[in-house]
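Selected chains from the complex are presented in situ; the others are not included.
Letters A and B name the chains as they come in the text, with residue numbers starting at 1 for each one.
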Amino acid sequence: MRCLLQGIKNEEITLEEGVRRLRAMPFEELGFATLDQHRQIRQGFPEVVYCAGKTVEQIVAILQRLLQGNERNNMLLTRAEPEVYDAVIQAVPEALYEPLARMIMVYHGKQERRGQILVLSAGTSDIPVAEEAALTAEVMGNQVERVYDVGVAGIHRVLSKTDQLQNARVIIVVAGMEGALASVVGGLTNRPVIAVPTSVGYGASFGGLAALLAMLNSCAGGVGVVNIDNGFGAGYLANNINRLGESR
Amino acid sequence: MRCLLQGIKNEEITLEEGVRRLRAMPFEELGFATLDQHRQIRQGFPEVVYCAGKTVEQIVAILQRLLQGNERNNMLLTRAEPEVYDAVIQAVPEALYEPLARMIMVYHGKQERRGQILVLSAGTSDIPVAEEAALTAEVMGNQVERVYDVGVAGIHRVLSKTDQLQNARVIIVVAGMEGALASVVGGLTNRPVIAVPTSVGYGASFGGLAALLAMLNSCAGGVGVVNIDNGFGAGYLANNINRLGESR
């Protein structure tokens, strides 16, 4: 903004132009969507498209506009059903699809590989959410290690993973049912732990509420919680944390 | 009942008497309370007095009536504030009081000591509920071992208790916050585990709801859950389980 004001003062930019730029610059309007083109600069990654509740036509239109100016950035579409991918592949042939995690990824150019993010899942049924987290972190330029099905019913399984726990810079714990794995891992490490409750379970799991409450009440410190089934959010936060080392 | 019918048939008991006995026998009415005098026979322990919501006068009256015919049985009053004890001690001088667990116990005669019940608590703040469970089990004739403050934030604490876990016939796990200890213990043993959620915690623990839901959703099997803060219920169920060995 300082640059903009400087320009006005220097009369390089007219006053009207200044007001116009101040308002219109950082996004573009498609009518049904207002794209945040500067997110790559402000947040380090282009806007991610959350596909649920959008029509296929809207998704493709958003994607095409986002690609303009982000030709060298990776891109990500979450909660994408197969029919979304069928349309996206027409417009962006290099797009990849991961059906389990329901994600579409577009890899462009090179990406540095930041130090390790560890993704743990309590059960096999939690893997789709865990993969959403892992793939998000990978697309954003992080190395990811996956360790799945190490829930607390067999506590020795996670205890045997001390090497991985030590080597990781950030740990993502994905668990449904009672979500106890987050507390146990939180007590074993001093690395930041991101807990993702899942809707895996039935009855009194109430769609993931049980795991969510458990993780929020973790008796171990150092645990931040994201929304139920929000693997993307966990991967994104892990990326933001992992990137910290670089900026010193 | 068969005996009663036999008596009627043999004309030892008149018909009217039979009807009267069938109805009136197993309890006594105090107006404000209908005492279940046969509970000792039917359930193996006299009726326990839950003091919350009763006046001191009601409690003393109930206790005195229960004592008649239960002179050789231990008795128990739960959720008893100190002023209740002050009144009870007048009527039953041998009554003992445990303020932490808010329990009054009356020991009468000898009691066999059944094999071990292990009571674990996740934190120091869970001890009042854990003590309610432990004392209940002791009054009913069980040996109890207590291991407190072994929550999962330091998982090695409970792992070091493998001897106690092996020796116990029944295990009671008392935990607030996220209640994860129940799942971990459930995975370490094949003994019946009784989980007691406590209201220890704040915010999204919602008065123990978080621990309750976690325990109900335990990924480890073999865990039965009782009401929030219901140490008495856990001790009572543990006694019923522990007694099973005898009756074979």
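Please note the rule applied: a residue touches a chain if its C-beta (ideal position, glycine included) is under 8 Å from a C-beta of that chain, and two chains touch if they have at least 3 such contacts.
Given the structure is predicted, the values throughout are model-derived calculations rather than measurements.
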Of the identical chains, 2 are shown; go ahead and state how many the full complex includes.
8
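Following the convention adopted for this analysis, only the chains that are shown with their structure count from here on.
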So what's the Cα centroid distance for subunit A and subunit B, whole Å?
49
Of subunit A, residues touching subunit B in the complex
122-123, 151-155, 159, 177-180, 183-184, 186-188, 201, 203-206, 209-211, 213-221
